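Omission of a single protein chain aside, the complex is shown with its protein chains in their original locations.
Take a look at chain A:
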Amino acid sequence: MEQSASEETLNHLTRLSQKPGVQSTLVLSRETGAIVRTSGLISNSSSANPNSTLPPSGDSTTTADGYTNGTPGGTQSAEDVARLVWTFVTAAGTMVEGLDGKDGEVKLLRVRTRKNELVIVPDSKFLLVVIHDTPPA
């Protein structure tokens, strides 16, 4: 039961990465910024653990589709994205602590760029990043 529950939870990530418009997902350790899970990003580091990319779900065709969801040529290396996001989250954390004192906590970050939107959910131990297309405005 426990095993299936964890699988199910991880399926949420897979599903999330396959949602229309979602280019990539990242799960990082909040403490060190180490990559726990990614999808839709190509790792350029040879030392990266291939197991940290999401396992393909049952339907291989949709999975392949989900992986190449990003704009062609727009995929960035997972390490770069992870580093930049982690730095940004840390900076945001510093800001919030400065505003709200020690108990300040960042709950959600949405960064809209010209190209896409990053939704970042920081938590005490991990942080989840989803990069998705925004409606053309």
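Just so it is clear, a residue touches a chain if its C-beta (ideal position, glycine included) is under 8 Å from a C-beta of that chain, and two chains touch if they have at least 3 such contacts; residues count from 1.
Note that in this section contacts and distances are computed from a predicted model.
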Absent chain [UniProt protein name; select from "tRNA (adenine(58)-N(1))-methyltransferase non-catalytic subunit TRM6", "RNA helicase", "WD40 repeat-like protein" or "NADH dehydrogenase [ubiquinone] 1 alpha subcomplex subunit 13"]: "WD40 repeat-like protein"
Absent-chain interface as seen on chain A, which is shown: 5-6, 9-10, 12-13, 15-16, 19, 21-22, 27, 29, 32-37, 45, 47-49, 51-52, 79, 82-83, 86-87, 108, 110, 112, 119, 121, 123, 125-128, 130, 132, 134-135, 137
